[in-house]
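Complex shown without one protein chain; remaining protein chains in place.
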Amino acid sequence: MHALVGENGAGKSTLMKILYGMQKPDEGTIAVDGEQVAFSSPADAIARGIGMVHQHFMLADNLTVLENVVLGSEKLHGIGGGARRKIKEISDRYGLSVRPDALVEDLGVADRQRVEILKVLYRGARTLILDEPTAVLVPQEVDALFENLRELKSEGLAVIFISHKLGEVLSVADEITVIRRGTTVGTAVPADTTPRQLAELMVGSELPTPETSESTVTDRPVLQVDRLRLEAEGGRAVLDDITFTIHAGEVLGLAGVEGNGQTELIEALIGLRSADSGTIALAGDEITAWPTRKRREQGVGYIPEDRHRHGLLLEAPLWENRILGHVTEKPNSKGKRGFWLDPKGAQEDTRRIVEAYDVRTPGIDVTAASLSGGNQQKLIVGREMTHKPRFLIAAHPTRGVDVGAQAQIWDQIREARREGLAVLLISADLDELIGLSDTLRVIYNGRLVADADPATITPEELGSAMTGAATGHLEHVEESTGESTEAGAEASPEASADTAPEDEAR
Amino acid sequence: MSAQTIAKPQAQQPGKGKRRISLPVLLLIIAGVLVLTSVVRLITGADGITSTGQMSTALRLAVPIGLAGLGGLWAERAGVVNIGLEGMMILGTWFGAWAGYQWGPWVGIAFGILGGCLGAVLHAIATVTFNVNHIVSGVAINILALGTARYLSKFTFEEAPGGSSKQSPPIDSLGTFDIPGLSGWLDTLNQKHWFLVSDIAGLVGGLVTDLSPLTVIAVALVPASWWILWRTAFGLRLRSCGENPVAAESLGVNVYKYKYLAVIISGGFAGLGGAFLSIVASNVYLDGQTAGRGYIGLAAMIFGNWMPGGLALGAGLFGYTDSLNLRGGTTNVHALILLLAILLVFGAAYLVWKKRYVPAVITALISAVMFFWYADTDEVPRQLVTAAPYIVTLLVLSFSAQRLRMPKADGMPYRRGQGK
Amino acid sequence: MKKFDKERLLLAVAGPVIALVAAIALTSVVLLASGRNPFEPYGLMLEQASFSDVQVLIVNQASMYYIAALAVALGFRMNLFNIGVDGQYRLGAMMAAAVGANVSLPSFLQIPLLLLVAMLTGAFWAGIAGILKVTRGVSEVVATIMLNAIATSLIGWLMLSDNWGVQVGNNNTTGVMKESGWFPGIDLGADVGEIYGLVFLAVLLGILYWAVLNRTRFGFDLRATGESESAAAASGVDAKRMVLISMLISGGVAGMSGLPLLLGEVHTYSLSFPAGLGFTAIGIALLGRNNPGGIAFAALLWAFLDKASPALDYATPVAYEKEIATIMQGLIVFAVVISYEAVRQWGLRRQQRQVGAELAAAAADNNTTQKEVAAR
Partner (left out) sequence: GSSSSSSSSSSDSKGKGLALAYDVGGKGDQSFNDAATAGMDKADAEFGYKSTAVEPQDGESDADKAQRLEQLAKQGYNPVIGVGYAYAPAVKEVAAKFPKVTFGVVDDEQIKADNVADMVFTEEQGSYLAGVTAALTTKTNVVGFVGGVDIPLIHKFEAGYKQGVEDTKKGVTVKSQYLTETAQEGGFASPDKGENAAEGMIDSKADVIYAAAGLSGQGVIKAAAANKIWAIGVDSDQYKQDALAKYKDSILTSALKDVAGAVYNLAKSVKDGKPETGVVRADLASGGVGLADSNPVFKDNATLQEALKKAEAGIKDGSIKVKTS
């Protein structure tokens, strides 16, 4: 079992796609069983016994499990009864408990994951590529998955395994390759590597730690969320009983495994989805019923998690992107409620942002699509900060940004915080989360299940709460030698009875 | 620009129970409507609404719409919106007639299909290879096909005996046939105007009377399409390209190939529909013969929720209202107002049962207006009859659009190797 | 910066030029294949266009194409496909004609009234599709196609003599409009003809279109929605409201597109009022890249092909089939959509490369400062 680690955007998925024939390499060779191969499509790779479970599910929602599994390999067992028997057989053998005739859209993430694995096994793959299979699974499911993988390994299959959870990697992998910016920067053997060493290898330098400077938290509440509930179609709660307060000058960090309600929470706060019950108040005004535009005008800033979908008009020039989201505000427009656009003003201000935030671009007339991801992010941060928000939603503010820019963005957030900004910080980078936050909350399954003090908590301890293993107030427990906690060490949570404690105003 | 605008389903995941009406319930509803229709016929004496002739005409009028709809179905199941069906139909009428008058109707049909495919290849090049917005490309094809057919007519039909620049020479008929015994017996039964029995006889009789072989083929293509798309590996691959092409690609499916094939097949269906118009419906090609049937076919397909059966129902509805329109529609449609009023009473009752009182009251009010209208008049304006199929489609869509479910990647651009 | 602008211009021009060249080449191939002289028809048509009476016809026709295409383009800019411009246009013209025949106010009130009636009628008809889309999720494509057909019947019914119809000879009309509602044209002499006064309405609408789209908040929201619905929503655009408003505006503009002809020449809506304008307008909007200047060019080109081609039929010594112009129109639209898409993608890649190159150059220049930044 070979693990592949690297930063976001290091090229892990890309490399795997090349192995799987989805993309073509410009140079270099691939050898399978000692034989040099060149794949022109996944079909070739599949024929060579390579199977891949993708980072993002590759399932057609409106097709049944059976159809998804047999697709592309109909020759093996047909698309009818034979295939159904085969699926049952594989499912039983590896304990995947997959129902062949269910529609994929009715399945949960863990089930989908198992369908993906089944797809690969159905094709009789000998080399299994798993791209971040655990990102969306709860611990029990992760354990079950690893159990399956070990079984596969024992049957002689090779597994390539990608994960950001270094503890996980160290516990299951036989060998680790680290890549950075598209090249291999090292290999490691789990037995004599610590997570911290691995992390430093990934980043290529000392980890920049976003140290917490002195607290600037005031007692002036800016954002108050009370018993917020959000339902999916059909009445299932995706957010339930969410209650918290963020004060002026406070950064509230929200930890959680992707898919536990963060996206929905952001959408409820920004006004893209309306709450089914509960209230949201901004500086005392109830804003639950306000439309998005009014919220933004009244000082809600937004650094979206997916900048391409929610933050930019990719084919518009930079200066128009600078207007996006603040079209009614100066300097973008003038007149009553910003009726008239002010392109001159916007262009000038865009130049200022490009300068001040070090957006690397030859001009403000190029399209946003032609900037690199990091520079796009800097533009977004600059835009949001320029309007002096009272409350900032920062979702993965430094995702895909280089180390230098990362530090710069952190500085920006800290500075605004000093001036009384309230921030909701959501990040997959636990170091960032711990380093930047004044308060930490953990979201799990649509509920706030735990809180912690960022001053003392370690990423590992936080991680255990994120998987639902620990709830309540998390205390740091000193264990062995401070810095390097053992891989996979569970924090012993002093689970208090009350699951969602009232926010303690500091 | 993404072309994902056709009936964007707003409710992404309707509960499972909501999505499908079970077969017995469906049969019960159909039976209920049939009984009601029969009652209305007896009350109003509008025997035309279920006569054999009416049904047979409805079938004949439904065929080209259904074929266009099937064309749309094939393309959209593979993720390509095909608003160019109209143009492909035009090419079908022209090519069908051109080959038909020279070499006989069957050759004409083959050429009609070919003509539609030709237009489809263009559409595929634009949308699949160049990722041009699907609706835009379709509109362009419609313009181009019209010009091409007219231009070609000048060179071919104008000099031909019995032809003109707008009309081809007559084409030999494919002939029609009845099912011996059965057709006559059903017609006799229908003529008796008995309760229910005659209505069913009319309905079934219409389906077996005065059939053209091409009608039989067209009707058979509906289940055939279903079987190929839902029961074969080829169909599975094709549909996967419309649901999630990146997933299909990741399993070694050549998405481009299937999209091309689907669009070309789609054009073939449209072309066949066109050939039906110029060879069977009338025996000549005429300028403007398709009269928007390509668009209507598309509407029938959406109406039918991107399923062959639903599509056939939609095409049948258009065919039926159109045939009412051509066959003494004003009194027949007048009778149908009573039917609609009664149906609305049931609807209101259902809503009351569901405790949705406001819609129930509105429904009841509309129903009352309908009753009054029925009682107060003897026939409806001719114009209303003409507009009936379109109004019905709009109404049905506005009640059901949210339950419709288009293929997920329909109309979206796709490029190999660019999936995330 | 300057360099970029020039390139943008080049890219903007490259699309239509490539398309036109390709379309003309393909048309010549068609001519050649049908045994005709592949170039002479262009000469004949150009000759036609040099006559001022044909020019007047072209300008007049283009004004109607232009307004209708603006209506289509407005929808296109936000991914809304108003296929129903044709029905909105016919209903708008008919209502204006009916009001104009039955209401008699002084000119300065009558003409605005007629404009308003046409606009509101078109907006109302498009609004039905808009409401169905935002409340019931019905695709505007299907809804507007249906509404086109329903408009035909509605007009037929309204024009019955029991309703508003007035029979003039064998023609069914809405009656002749009161003269105060006639819009004076520019008379260029008996031989040449008269340019519709409402050509200026087209110009005005074009300017308004540009100003609204590029200089107002509403326009920005609209374009943002067209470029990325998700980003627009996150930026505070209420998508449903936007759909409804755009549909209303688009319908309103569509409703006015028949007025140059109605108020400037025929003064009555009758069975012979031209139909199909809305479909032509789709092609014109595409050709003009939904941009007011481009649409003007496209409308003129289309009108030129329309008005200059009939002469092909009785050209001496060799007559040509005037249908070649329709083929050309189709080929142009086709070539245009493909070339735009190709040029757009090529331009995007090119710009990315350039940005990369410039940055690399800049990095080479001040390597040190950047290192500093990267190392914090």
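As written, the chains take the letters A, B and C, and residue 1 is the first residue of each chain.
The criterion applied here is as follows: contacts are C-beta pairs under 8 Å (C-beta built on N, C-alpha and C of every residue); 3 or more make two chains touch, one makes a residue touch a chain.
All figures in this text were calculated on a predicted structure; none of them were measured in a lab.
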item	value
Shown chains that the omitted chain touches within the full complex	B, C
From B:His193, B:Arg327 or B:Arg416, residue that would touch the chain that is not displayed	B:Arg327
Contact with the hidden chain (one of B:Gly48, B:Gly268, B:Gly316 or B:Pro389)	B:Gly48
Hidden-chain contact residue, picked from the options B:Asn82, B:Asn131 or B:Thr386	B:Thr386
Which of B:Leu277, B:Leu298 or B:Ala315 contacts the chain that the document leaves out	B:Leu277
Sites on chain C contacted by the missing partner chain, in the whole complex	48, 51-54, 56-57, 60-61, 152-153, 155-156, 167-172, 189-193, 261, 265-266, 271-272, 274-277, 280, 306-307, 309-311, 313-314, 322
On chain B, residues whose C-beta touches the chain left out of the figure	48, 51-54, 57, 60-61, 162, 164-167, 170, 277, 281-284, 286-289, 291, 323, 326-328, 382-383, 386
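Just so we're on the same page, only the chains that are shown with their structure count from here on.
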item	value
Which of A-B and B-C has more C-beta contact pairs	B-C
CA centroid of chain B to CA centroid of chain C, Å	30
Sites on chain A touched by chain C in the complex	208, 270-272, 291-297, 302, 304, 309-316, 320, 323-328, 333, 337-341, 343, 358, 360-363, 365-367, 369-371, 402-404, 407-408
Chain C residues within the chain A interface of the complex	1, 4-5, 8, 214-221, 223-224, 227-228, 230-238, 348, 351-352, 354-355, 358-359, 362, 373-376
Residues of chain A defined as touching chain B within the complex	17, 20, 22-24, 41-46, 52, 54-63, 67-68, 70-75, 78-80, 105-106, 119, 232-234
